[in-house]
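A protein chain is absent from this complex, but the other protein chains hold their places.
Lettered A and B in written order, each chain numbered from 1.
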Amino acid sequence: MRLLMWWSGRALSSAATLLGVSVLIFAAVRLMPGGFAETVLGPFATAEQKAELATRYGLDQPVFMQYGHWLGTVAGGDFGISMISRQPVGAELLARLPVTAELSLLAVAVSVLAGVPLGVLTAVRARPGGGGAAGRLLSGLGVSVPEFVLGSLVVFVFSRYALGLEVGAWVPLTQDPARNLATMVLPAAVLSVFAVSVTARTTRDAVMGVLVEPYVTAAVGRGESPWFIVRHHILRNAAAPVVTLLGTITAYLLGGALIVEHVFNLPGVGSYIVQAVGRRDYAVVQAGVLLAAGVFIVMNVVIDLLVGVLDPRLGVTAGRRS
Amino acid sequence: MSLLSVRNLVIDYAGTRALDGADLEVAHGEKVGLVGESGSGKSTLGSAVGRLLPRPARRGGGEVLVAGEPVFDLPPAGVRRLRRRHLGFVFQDPIGSLDPTMRVGAQLRLVLGRGADVNVHLERVRLDDPRVARAYPHQLSGGMAQRVAVAMAMATSPELLVADEPTAALDSQVREEVLNVVFALAADAGTSLLWLSHDLPAVARRCDRVAVMYGGRVVEHGPAREVLGKPAHPYTAALAGSAPAAAAHGARLEPVPGRPPVLTGPSPGCAFAPRCALAADRCHHERPDPVRVRDQEVLCHRAGEVTA
Partner (left out) sequence: MKRLDRLSLGGLACLLVLVVFALGSLAGAGGDPDAIVGPRLRPPGPGWWLGTDNLGRSMLPRVMEGVGTTLLLSSIAVLVTAAVSATFGIIAGYRGGYLNELVMRLVEVLYSFPAIVLAILVAAVLGPGQVAALASIVLATIPLMTRLVRAAAVAVSQRDYVTSAVISGARLPRVLGRHVLPNVAGTIAVQGTYALSVGIAVEGGLSFLGFGVQPPQASLGVLIQRGGTYMIAAPWLILGPGVVLVVAILAINVVGDGLRDQLEPRETRSLT
């Protein structure tokens, strides 16, 4: 019951955040210097176009009414019409979503499969004084190479030398899964480098925090083997911060995907937004940014539920607080 | 042969010396109380028995033998075997010593092996309520959690149980219950007990022998009644007063004037000398060797002169 209360409270607070995000996005575009109609239609718009725009967005009404109107249409799944393609933005985003989703999922999978073991291993073998300089430098390098540098480099290497993987020839998953995967490997790899490093670092920190807990000392005292202690006592106790990180990583990957899709010329949501900004296609920018923030917020709620299941103490203490 | 034998053990933590040549013997079936102020090295000695010291700790010399095996010179697998076969540990923080993400029953089963009857082991520590096995550690009281920890430590009937102030975090009423459980189980299984404690009167009542620690050394060691009744070391005398039995039930150690030392290297003389009323010149410059006074082993230059 208390848990239910807590979860609904959490959901409510996320809804508030989402609302705040929508206000910010609405305000950002609507209150742009130069005026909305001017910005959207350009300086050479006819009076007719302006009138159409005004009725469509309710520009003659007070700003908060405009916001309500906008929110209503967005909630109904109507993100407006792209100024460039003249297509509904919602449909275009939906068509491009699978590419971004596939890219992000691949990267998340890699970062969990590689980052978690790496973090556990380095934590269990850590020495006082924080490990070797080489290891620290390597893990530091992982979080320090931006996608646009690494991506450009990978594109260069793989297009200059025939290394078996094509760059820039994307194939839809539905058309040829094998070739699709072959074209996604490199972008996913580039996207996951940062995520793997962050996952490894967070896992390492979490595991090191658990290692000094008395119940670990107690397990060592019972003569359990390191592998047994890691499996039964450490993984689950260290999971909360790592799972929480996955929420943040998702947000990060959405941002990273934007760059990676641009670099590798993949037809995903990210490259769509980049193009839209370049063409001042604001309906698309609004919808894309709202989508990115929305996914992040929803993801975090899901993660919170998961963490509550993982650690029986959290639900109770959180329930007491609210 | 003693079950546990600690010889001239030196343990350093980055820059500070926790043990400065400690000696201790525990025989089969014996109940030994290890007493001393915080910082005297009790916990370090207790952990060293199972090589459970935290990472920055380094052994500077000496050895620990459990059932004749040198704990510090064994390979990792050997230490694990030794811990499983011979040793059990109970720590200060009862709830902290249990895995917070696992139900009590599941944790016990992990120790006992599949198919074991968890409830039998819980009943042995007088936890008869079947709900305990289904509870998470944070849902238990400190006393209940500590009894679960005792059940886990005693599940394998170890030869030596090291209990590091197991009741320090508990209410005074619960203390006696937990101690009763510990001593009863130990007596049943023939387990030797090394009990680290502040509680001098309780130690006097329950233990066969007492070892008193000061400045990282065991400064006096002998039969409980003798050590606390007729102390031969000035520090023990100060701790115990003249009649330990007269001290209030559960009372803490009477404070000795001055502060315990923080050593950075070997103490040049007797570590207690700066606080000792009997200190002579040589006490400051010459490390005392063990001398025998009545039934006690004492580290003191003036041991013969202490009159309790």
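What we mean here is this: a residue touches a chain if its C-beta (ideal position, glycine included) is under 8 Å from a C-beta of that chain, and two chains touch if they have at least 3 such contacts.
For clarity, every value in this text was computed on a predicted model and none was experimentally measured.
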{"item": "Contact list for the unshown chain, restricted to visible chains", "value": "A, B"}
{"item": "Absent-chain contact - pick from A:116, A:266, A:292 or A:307", "value": "A:292"}
{"item": "Sole residue of A:11, A:114 or A:251 that reaches the chain not shown, by the stated touch rule", "value": "A:251"}
{"item": "Per the touch definition above, residue among A:53, A:126 or A:182 touching the missing chain", "value": "A:126"}
{"item": "Positions on chain B contacted by the hidden chain, ascending", "value": "54-56, 76, 79-80"}
{"item": "Touch list for chain A against the chain that is not drawn", "value": "16-18, 20-21, 24-25, 28-29, 32-33, 123-124, 126-130, 133, 136-137, 140-141, 143-149, 152-153, 155-156, 159-160, 208, 211-212, 216-217, 220, 226, 229-230, 251-252, 254-256, 258-259, 262-263, 273-274, 277-278, 280, 282, 285, 288-289, 292-293, 296-297"}
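Here is the rule we go by: only the chains that are shown with their structure count from here on.
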{"item": "Rounded Å distance between chain A and chain B, as computed from the means of their C-alpha atoms", "value": "52"}
{"item": "Residues of chain B touching chain A in the complex", "value": "14, 50, 52, 54-56, 79-85, 87-89, 91-93, 96-102, 110-111, 136, 138, 149, 152-153, 156"}
{"item": "Chain B-facing residues of chain A, complex", "value": "127-128, 212-215, 217-225, 232-233, 236-237, 310-313, 316"}
